[in-house]
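What follows is a single structure, written as structure tokens, with notes after it.
Note that one protein chain of the assembly has been removed; the remaining protein chains are unaltered in position.
A, B and C are the chain letters, set down in written order, and residue numbers restart from 1 in every chain.
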Amino acid sequence: MNLELALRMCEASVKQAWREGALVSVAVVDAGGHLVAFQRMDGSEIAGPALASGKAYTAVAHRMSTADLAPLVVPGGELYGLAGDRYVCFGGGIPLRDSGEGRRVVGAVGVSGGTVAQDVACAEAAAALWDGG
Amino acid sequence: MNLELALRMCEASVKQAWREGALVSVAVVDAGGHLVAFQRMDGSEIAGPALASGKAYTAVAHRMSTADLAPLVVPGGELYGLAGDRYVCFGGGIPLRDSGEGRRVVGAVGVSGGTVAQDVACAEAAAALWDGG
Amino acid sequence: MNLELALRMCEASVKQAWREGALVSVAVVDAGGHLVAFQRMDGSEIAGPALASGKAYTAVAHRMSTADLAPLVVPGGELYGLAGDRYVCFGGGIPLRDSGEGRRVVGAVGVSGGTVAQDVACAEAAAALWDGG
Partner (left out) sequence: MNLELALRMCEASVKQAWREGALVSVAVVDAGGHLVAFQRMDGSEIAGPALASGKAYTAVAHRMSTADLAPLVVPGGELYGLAGDRYVCFGGGIPLRDSGEGRRVVGAVGVSGGTVAQDVACAEAAAALWDGG
């Protein structure tokens, strides 16, 4: 992950949010889950910094999209009880993998502020810029 | 619990993980829930330090395996509402008991990174080395 | 504060960092201390997200630059004992005020990663874009 790409990812999410009629925050993190770039659209919720960053962190930490993680953490789900002050376990976080063997997770994008479907669409618009490094 | 045994337990879990085709983190804690040894396999998720240690802590704290604890914390379960920043309440944490009367819990092993079934299998491989002190 | 201006502020700080030969993180927050934009230069420290955001938050929270706050928090200083998980009390955070009566604080910029003098110079480069709204 690098800043130039992270900025383009943020822009792609914001553009998608305009299309969706949503106001979102976008966070891009590196392989360690640490923030590289963040943007919050004017008028979007103040929870965005924590939630968008949390979704991106969670996508790195569990090496799966937070949309895929969501059904696992409901009561009776395999990962019910998963907890931690940076976990956000509903759709909008997508891990980014390198193209090498093992498909190592090297970062993630997280979006929050719209409906879950909007957040996912905005995160996918960002992830589409990633080509495996 | 002692470091020499804790290291052998970590190795046993890692070996089992290879057999399972999983990438895991393993934590061994003492009777106070404090880390004695920890190992994270190359390429395994960064959530491992918190989750493996959390499962081991939880197994000591509640004197039961986290797999047995899981159904108790669902809505309507006896311990629903259990919360704390070190609790992880799904399978993969196993308490270790001495052989004396009372079967005192003297430590635990916690594994995270695979499926819950894989985590449990890896934790059991470690616990099998324990003979009651 | 708005995203477009926050982005230009981040860019101004990054440009100044190149001039200084420093690698920094830049955070811009709104009147509530909540992140609007964040950028971390490639190769800069992972402490940046917490420290740059913390300096910006602190500058809003205390309505003064963190450089001015620093001498107040030493032993014997007026604010010695100031503590909180988001406070960062050394130079690099600068509050932004509107031009109306009362000079209300409406946001702040925070920079971290270089020496304190470099961080301050980078934050000032960003604050220079602010004209009181």
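The criterion applied here is as follows: contacts are C-beta pairs under 8 Å (C-beta built on N, C-alpha and C of every residue); 3 or more make two chains touch, one makes a residue touch a chain.
Note that the coordinates shown come from a computational prediction; the quantities given were computed from them, not determined experimentally.
Those residues of chain C that touch the chain absent from the view are 43, 45-47, 50-51, 70, 73-75, 83, 85, 87-90, 115-116. Think of the hidden chain as still there; on chain B it touches residues 2-3, 6-7, 30, 32, 34-42, 46, 48-49, 53. As for the chain not pictured, it touches chain A at residues 30-34.
The working rule: only the chains that are shown with their structure count from here on.
Inter-chain centre distance (chain A to chain B, centres taken as mean C-alpha positions): 29 Å.
For the pair chain B and chain C, the distance between mean C-alpha positions equals 42 Å.
Listed for chain A are residues 32, each touching two or more other chains.
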